[in-house]
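A single protein chain has been omitted; all remaining protein chains appear in their positions.
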Amino acid sequence: MARKLRMGMVGGSYDAFIGDVHRKAARMDGRIDVVAGAFSSNPEKSQETGKRLAIDPSRVYDTFDAMLAAEKKLPADKRIDFVTVVTPNHMHFKPVKAALEAGFHVVCEKPLSYTMDEGREIKNIIAKTKRAFMLTHNYTGYPMVKQAKAMVSGGELGKVMKVVVEFPQGWILALMSSVGLKINPWRMDPKVSGISNCMGDIGTHCFNLAEYITGLTIDSVCADLTCFKGQPLDNDGNVLLRFNNGAKGVLHASQISFGEACGLNIRVYCEKGRIAWKQENPNYLLVQKDDTPVMTYERKGGGYLTPAADRGSRIPVGHPEAFIEAFANLYVNFADTLVALEEGRKPSDLELDFPGVDDGLRGLAFIKAVVDNGFNDNSKWTKITV
Amino acid sequence: MARKLRMGMVGGSYDAFIGDVHRKAARMDGRIDVVAGAFSSNPEKSQETGKRLAIDPSRVYDTFDAMLAAEKKLPADKRIDFVTVVTPNHMHFKPVKAALEAGFHVVCEKPLSYTMDEGREIKNIIAKTKRAFMLTHNYTGYPMVKQAKAMVSGGELGKVMKVVVEFPQGWILALMSSVGLKINPWRMDPKVSGISNCMGDIGTHCFNLAEYITGLTIDSVCADLTCFKGQPLDNDGNVLLRFNNGAKGVLHASQISFGEACGLNIRVYCEKGRIAWKQENPNYLLVQKDDTPVMTYERKGGGYLTPAADRGSRIPVGHPEAFIEAFANLYVNFADTLVALEEGRKPSDLELDFPGVDDGLRGLAFIKAVVDNGFNDNSKWTKITV
Amino acid sequence: MARKLRMGMVGGSYDAFIGDVHRKAARMDGRIDVVAGAFSSNPEKSQETGKRLAIDPSRVYDTFDAMLAAEKKLPADKRIDFVTVVTPNHMHFKPVKAALEAGFHVVCEKPLSYTMDEGREIKNIIAKTKRAFMLTHNYTGYPMVKQAKAMVSGGELGKVMKVVVEFPQGWILALMSSVGLKINPWRMDPKVSGISNCMGDIGTHCFNLAEYITGLTIDSVCADLTCFKGQPLDNDGNVLLRFNNGAKGVLHASQISFGEACGLNIRVYCEKGRIAWKQENPNYLLVQKDDTPVMTYERKGGGYLTPAADRGSRIPVGHPEAFIEAFANLYVNFADTLVALEEGRKPSDLELDFPGVDDGLRGLAFIKAVVDNGFNDNSKWTKITV
Partner (left out) sequence: MARKLRMGMVGGSYDAFIGDVHRKAARMDGRIDVVAGAFSSNPEKSQETGKRLAIDPSRVYDTFDAMLAAEKKLPADKRIDFVTVVTPNHMHFKPVKAALEAGFHVVCEKPLSYTMDEGREIKNIIAKTKRAFMLTHNYTGYPMVKQAKAMVSGGELGKVMKVVVEFPQGWILALMSSVGLKINPWRMDPKVSGISNCMGDIGTHCFNLAEYITGLTIDSVCADLTCFKGQPLDNDGNVLLRFNNGAKGVLHASQISFGEACGLNIRVYCEKGRIAWKQENPNYLLVQKDDTPVMTYERKGGGYLTPAADRGSRIPVGHPEAFIEAFANLYVNFADTLVALEEGRKPSDLELDFPGVDDGLRGLAFIKAVVDNGFNDNSKWTKITV
């Protein structure tokens, strides 16, 4: 009989955005139950969150240390299987390290950590503890992104020549008006966010998506970052890209692009074809190749889809799936991997298709390069070094 | 402390489409657990389904009668709170009736029943048993549909003059080729489906959506139904509509419209404005009024949205929600209503915003009228009579 | 050396909409000059129009009879080659008849005439005078419409099963507000328009487009016409269609659909594919066939286009052409035909691809059938009889 995996959370109190997305995504497919948590640095808030989530109060903890210690003592068929860390950036490292060392598998929100050094240490700990680790670069969970990856990195469209990847948002302007996306302003605080706001938060998604779909690495960047409105960290960035195969690219991300909500999108131009995808209407992938007209591939659209794209779908073509479903696809693959490990079986490539610590390290290296370059008018190109 | 409601299913074995959607929708928001089921008329299949769902084998039953009898005997804090019926059309009446009479609340897939007489009897039983009843006309769960309803039926756009509502699909052609949506062919069998296939399955969604958004009733229909490909039931239908306020309309639905997937869409033209909405890209609502340009309202888009539209959203603008989330919105309102009843409190209008037995009866009356009229070349207009 | 054809106009004074479109369309490709005209029933307005158009005042006439008489006397290398009639509906018959009988070729705005009898007489006169005659059902001039016709009527997509054709406009509501399209209200006057406003003006375009693209004929109609706002003629109509091959269809047109501008569009569903086209974004044609994804054919898009579609383009893919260019395509084919006749050569099928008197007669028959049926609640189906 199937069993449900048990998840414990660090962070994600009742008023947090992304923590609740993790829960909805984990629950949707009936593979995972949230059974424990240290949901806030404020113990009362943690208890209140547990109450609202109908979690046994004895498994709602004041601190992540307390959670790890107590859960470790529970019998194997009761204790949590893995820990999901959804705290702000500066609070990723400690609970991730502690959870891994306590023997738990770990899911961590991006970025991997506050500094590159922390990130490298996490990589070492994972190697040592042999625990599964997932970093939620969630946009790679969309089926049509997987289709794009299969077609582009698989070579079907020929050599990649140019990539344009964008993530416009307008929420920082919206904070000053009544329109649009409201996001917690901790991202603007260097002590919490680290060296970057905009590039760290959403520029990394662009970077990750471009590398994921092309299967290439981005060698170097030339950037112009701006701290509009007198903020201490960047809230807009425009970046030129050079890929390891000679391809060129443009990456731009912004939090001051009036009216934009979650406008992540990517276009990849190859020698024999192209793809284009937009997160806000994610069930479609524009594909053109050879001498075909522009084609619109649809999620569950038919025999033209690859197994990876097909696997990430629940319901038939025309019945849209969206953000939470894509997020859930990461959890499905992670759950399959944990079950495989439990059964002593090597997970398949499809099961292992979720972002991990190396994606996290590359993301941190990108942030460092782009910040180094983007505020220096004399430096044209900066290498990305993990 | 919040408690999770407990759901038992009739139908919905592991290979069924809509049963699994009900489960995902019910689970997503952490309000409901599936804890019991008679998932198939085949006991082995029912057991296998329970196993895959990690349900306690003692609560996986061979028949719905067995489930109702056994669950009734369980203590109040363990037994199911409500029954969800997701069997084919001809098998709705019996389990719905039995569950209501056993004291359980009920969720039922549409159509309400196989015949009008059954539907009227269900209405009487609900009145007698005072149980909550939800019919899953799921498309009314979309936030932008609720926005449309608020604006149109609320009178903001002036008197309704014309409605165009469509539901093109192509799956019957797709069954003969390699493209598109695959659906269980039981819908083509009169013994299972009833007097109509296409109009019963998807024409009713058009009808329900038009009445829901306008707040009007459709008085009479003039129809042309067709059984293409020598099938016993209609697989295409074109219908002229007359509304009770003098508005006119067009409704057409099809299963032989090559390449169409789930193309439900509606346009409502009023004296001072209009709306348009498409299910396949559901986070947007076209709105035009007075002397404004065409506007695109977005889910969670800002202060212009009504409470009902806002309530049905989980995540910020630009982060799309879709079919399962809309379906889940029905379950959220149903769960809120059950909790209110449990707490002895009158549910609010927002909580009660889910389709019920009257929608079901009107749907059956529509099917009857449209079948009577649509195969009779001498009858121009047929009244819809509940 | 090429010569420019000489055009004389009946109607089309400086403040008329469609007359000016005819001039722009005729001039664009350098094949035709407007050299004479009786531009208005008001002689001063006719003179003023000629002045603004820089036309030799001696060739600006007070009446069409005067124009025909005077031009006939001019030497062959100076007199007009053809007459374009762009008066209101009730004033088509006389100048068309007179021009044909005076030996001129004729271009006439649709509808062909005020009554069926007049239309039949025009057909006879054409047969007798052997003059070329074009009726400006201009939407058939769009290249992507020609592509659709080639694919559908040519059988590439299999048997036609269903057609949906729409022409929503909102100008009658707009007359009462500040939004949208302003159109001369003579269309609402039965003495000028004839038996129908909406169906005569735009319903016929739907009808013509459906027959043009499918190559089929529409046998019978079942209609519901409405005179909203107490007007004497219909301003909204919803029509069920039956085609001569067993296909079914829906046609609806409206002048009270708030905010709609010129929303003509058509979808044709066949056994092995489909097309969809929208006039407001006319350079694209949605095509799906066999097991392909949805494809977007583009004007001048490549090798997949037929000669007829290619012929109607001036500039490369991505450089949009639009309404006036499509209109001009009719004039190009008409000019080629006149030149062929002058040269004693049989025009090719591509050159003859413009609408003529038979399209006009079928349009009149459609209007009659739909008006007969659409105000009679006891008559379900009415045959279309030329």
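Descriptive notes on the structure:
A, B and C are the chain letters, set down in written order, and residue numbers restart from 1 in every chain.
FYI, contacts are C-beta pairs under 8 Å (C-beta built on N, C-alpha and C of every residue); 3 or more make two chains touch, one makes a residue touch a chain.
Small disclaimer: the values here were computed from a predicted structure and weren't measured.
Touching the chain that is not shown, out of C:101, C:280, C:342 or C:377: C:280 (per the contact rule at the top).
Residue in contact with the omitted chain (choice from A:226, A:281 or A:296): A:226.
When the omitted chain is restored, the residue from A:44, A:77, A:290 or A:349 that touches it is A:290. Within the set C:3, C:72 or C:346, the residue that contacts the chain not displayed is C:3.
The missing chain, though absent from the display, is touched by one residue of C:81, C:234 or C:325; that residue is C:325.
Listed by residue number, the positions of subunit C touching the unshown chain are 1-4, 17, 20-21, 23-24, 27-30, 34, 51-54, 57, 169, 178-183, 260-263, 279-283, 298, 300-303, 314-325. By the touch criterion stated above, the residues of subunit A touching the omitted chain are 157, 161-162, 164, 166, 168, 170, 173, 177-179, 222, 224, 226, 228, 236, 238, 240, 242, 248-250, 252, 254, 256-260, 267, 269-274, 288, 290-292, 294, 377-381. Although one chain is not shown, part of subunit B still touches it, namely residues 287, 291-298, 301-304.
In the analysis below, only the chains that are shown with their structure count from here on.
Using mean Cα coordinates as chain centres, the one most removed from subunit C is A. Averaging the CA coordinates per chain and comparing them to the mean over all protein CA atoms picks out B as nearest. Centre-to-centre separation of subunit A and subunit B, using mean CA positions: 34 Å.
Residues of subunit A in contact with at least two other chains: 298, 301-303.
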